[in-house]
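In this view, the complex is presented without one of its protein chains, the others remaining in place.
Order of writing sets the chain letters: A, B and C. Residues in each chain are counted from 1.
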Amino acid sequence: MLSFENDYSEGAHPKLLQALVDTNFVQQVGYGEDEYSLRAKVKIRAACQDPEADVFFLVGGTQTNAVVIDGLLSGTEGVVAASTGHVNVHEAGAIEYTGHKVLTVPEKDGKIDAEDLRALLSGFYADPTHSHMVYPGAVYISHPTEYGSLYSLAELTQLRDVCHTYGIPLFLDGARLGYGLMSHETDVTLPDIARLCDAFYIGGTKVGALCGEAVVFPRHGAPKRFITHIKQHGAMVAKGRLLGVQFDALFTDDLYFEISRHAIDMAEKLKTGLAARGVRFFRNSPTNQQFVILENGFLKQLEGQVRFSFWEPYDEAHSVVRFATSWATPEDNVEKLFAYFDE
Amino acid sequence: MLSFENDYSEGAHPKLLQALVDTNFVQQVGYGEDEYSLRAKVKIRAACQDPEADVFFLVGGTQTNAVVIDGLLSGTEGVVAASTGHVNVHEAGAIEYTGHKVLTVPEKDGKIDAEDLRALLSGFYADPTHSHMVYPGAVYISHPTEYGSLYSLAELTQLRDVCHTYGIPLFLDGARLGYGLMSHETDVTLPDIARLCDAFYIGGTKVGALCGEAVVFPRHGAPKRFITHIKQHGAMVAKGRLLGVQFDALFTDDLYFEISRHAIDMAEKLKTGLAARGVRFFRNSPTNQQFVILENGFLKQLEGQVRFSFWEPYDEAHSVVRFATSWATPEDNVEKLFAYFDE
Amino acid sequence: MLSFENDYSEGAHPKLLQALVDTNFVQQVGYGEDEYSLRAKVKIRAACQDPEADVFFLVGGTQTNAVVIDGLLSGTEGVVAASTGHVNVHEAGAIEYTGHKVLTVPEKDGKIDAEDLRALLSGFYADPTHSHMVYPGAVYISHPTEYGSLYSLAELTQLRDVCHTYGIPLFLDGARLGYGLMSHETDVTLPDIARLCDAFYIGGTKVGALCGEAVVFPRHGAPKRFITHIKQHGAMVAKGRLLGVQFDALFTDDLYFEISRHAIDMAEKLKTGLAARGVRFFRNSPTNQQFVILENGFLKQLEGQVRFSFWEPYDEAHSVVRFATSWATPEDNVEKLFAYFDE
Partner (left out) sequence: MLSFENDYSEGAHPKLLQALVDTNFVQQVGYGEDEYSLRAKVKIRAACQDPEADVFFLVGGTQTNAVVIDGLLSGTEGVVAASTGHVNVHEAGAIEYTGHKVLTVPEKDGKIDAEDLRALLSGFYADPTHSHMVYPGAVYISHPTEYGSLYSLAELTQLRDVCHTYGIPLFLDGARLGYGLMSHETDVTLPDIARLCDAFYIGGTKVGALCGEAVVFPRHGAPKRFITHIKQHGAMVAKGRLLGVQFDALFTDDLYFEISRHAIDMAEKLKTGLAARGVRFFRNSPTNQQFVILENGFLKQLEGQVRFSFWEPYDEAHSVVRFATSWATPEDNVEKLFAYFDE
């Protein structure tokens, strides 16, 4: 079956698997102190153009969001997110489980608008009862967002400015960061992100790794005793090499960027091809997730032949569905998909 | 350098790596619903002789302990552990982070004595102020323990009986379960454990996998909505196949048991060889971790040549150190180790 | 200074103080097992027409909301509230601190609309990804609401029906319950509330007591080990008599209802009088909180002479402010207030 269901349907990029095989019997110390992890951190710092960045490897996205956000916030603080933010919707309350409220602003194309953020923050401090309320203590954004959209450099800079005015950190969820960085429509680079954010992660799970997210705190910005904090949250892996080897490979010879570009190329091909076939798009997405509006009867026909993600009902007769490409999408599969629309 | 530092110094057993390579491009659904995970669960149920067992795959030990214990306990309950229990000492307070107290009984050879447990439980209910105290809501044991010791079938049965008298579940941490099951000195089998425990896990990380622990709740005993609970604790992996493929391989053709037996054989060789060389043992261990008392000057000599774990000071001149074998220990290395003692 | 700032500006109704004085030296057991608490519970059960009701006394509103909601929910659940609900806005994240998300529906006159609730619940279960989301596990309503509005018997019945369809409890925050029950515009009685809700509290702090809220779980519905749960949340008072004596007095000879009626009479007088003086109301409130739109310059004039609560800006030149009456409001004070509007 043809699957565009998501960007984690396959295992890992073959170079990562090969690196795991090649290093398998070299004895290493555990808990992220292995030589591969150390080497990967050096490469990531270089790619971020921040030699002072603190880098940690965690396993998955929800875990990373909870561990980082709980690390950035003090007890009386919550995190600001777009209403559609992954932490607000699809993480089973993992943030609240750590004791913190998710404070929301309405999404604008899946993003937080800097003016909405400024309004929330200034409104909070203007409210004479705010000491009885949750303090906004950090801002969470995803890039690409849950809708595939991207912040422009100007937007990111504005958000950073608002955050810094109020003395709170800006955290960027980069579960699909590679696909954002390689978009044809972005003006944001990895060093930009390292410069503008106080914390972010470079997603591995959805960009070629078996698992793994590289958390970066630019400018030696890691919360105190972050290793113990990771352990306490059950997020420490004994064989840290599993993550180190993979990120070492991903950041060797620009592999991370190269495979991300492939996903974008495939998404562009899919987008152009579907548009040419009269398919309506629910939102414009410059990244690897494409949201289209299809007739329910047609979706029925695709069943058992093409896999995609149901997103939400559109109207009585139509649904919004998501087609995702990835580092692993064969060009051929896109062509095959078109065939279903040509029938 | 020769390393006996722990049982997670290498990557994975080659058969597991090969399975990951072989299945890499087969598209699968995420979050543990992939065919490899489903297949591994069937095999684990068979090995446990419990076709009704609920099986879940998590990433690491501390995570598994926190997720399972928090799943078994209600709000007013704590978990009983030996004072030396991993959850009480070396998990950075991960259990308390979930809101639950660890109630301790003194360790006896690293184990909980059934009579000590009975005394704690009967004492609790006899105390007229117990409604102002933490209710003992589950019992945590490790097998092998942190000291390499093992429960006998009789001891395990007694613990189970006490637990059931008080209506609380018995949870067994099997981070090194394979090494316990293959010990020359055990009378406990995997089906025994499935029969006597209400929850346990079969450790992968320390027994041949890159990562992964298989949690088993015999007799359909999983806590309600355990999938959501896992997600909430940040313990869900998107590419569940990573865990499924490995456990599928481990439970094919008894690989898990076979590689565990190798570790035990190496430990027995090491034990016999060191004893013959006059080395004193701190505790008798029938499993892959051996605790010996060595002279500090001699330890100094080994530095840079042999890696081991410092355990605790013994007296002014001596220390307790741990030598661990594993599925990956070459017999040759044990011989090489002896050479240092022969000098 | 004339104060209409809130309904907790004075101490306690004199009959409560007298009862504290009268019983002061009678030795009693602690932690709510004193005879006054037991007697108050009997009277509250009678007033609720539910002889099986479980009754507990806690100290304040935020505490009560957190303790009750955390008691009603299981780990993977959150509580549904109106966006304006006190638990969502003005409790400093006390609910999230217990690990649970507050799931919101848009407020309609400060209330939850039964159809909005049904849509949230049916939408949740219809969502194929809901196992990665927070389960709606209870519904929180306030009566009167934060805007002084009231549920009709029909509305309350509809909410109850939706809750029961989905098997989740309905919890009513009655911080100002007396003022709701004595409103001229309500058709809801205390027995109705006991019949339709699964948990609620009868507010004392804002209705004549120094402190204290009586939590009622109709039909023996208290969560298991609720005493220990209260203790764990730091909400147990050693001298339970303080709460028992006060509620015993409040529920003797209908004092609670009588003093509530006084507050309503004063609010009606205030409402009629201000309306007659051309004052615009922000929302219609049938209870003791009245929300009016006043010119900022006029508010400036009142400063130092009349105390009220600033609610929110209305437009450039006007603000919404709240005037609250209470059991303690002298009729004379309302007349004095009018004088400021007559100038």
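Here is the rule we go by: a residue touches a chain if its C-beta (ideal position, glycine included) is under 8 Å from a C-beta of that chain, and two chains touch if they have at least 3 such contacts.
Note that the coordinates shown come from a computational prediction; the quantities given were computed from them, not determined experimentally.
Within the whole complex, the absent chain has one touching residue among A:Q18, A:T76 or A:T157, and that is A:T76.
Within the entire complex, the positions of chain A that touch the omitted partner chain are 31, 70-71, 74-76, 99, 131-133, 135, 224-225, 227-229, 231-232, 236. Those residues of chain B that touch the chain absent from the view are 76, 78, 89-93, 96-97, 99-102, 128-129, 131-134, 310.
By the touch definition given at the top, chain C reaches the unshown chain through residues 1, 3, 5-6, 8-12, 14, 17, 20-21, 23-30, 59-67, 91-94, 97, 205-206, 210-211, 228-229, 231-239, 241-242, 307, 328.
Criterion: only the chains that are shown with their structure count from here on.
Mean C-alpha positions place chain A and chain B at a centre distance of 33 Å. Averaging C-alpha coordinates per chain places the centre of chain A 42 Å away from that of chain C. Note: centroid distance chain B to chain C, computed from Cα atoms, is 50 Å.
Touching two or more other chains at once are residues 91-93, 97 of chain A.
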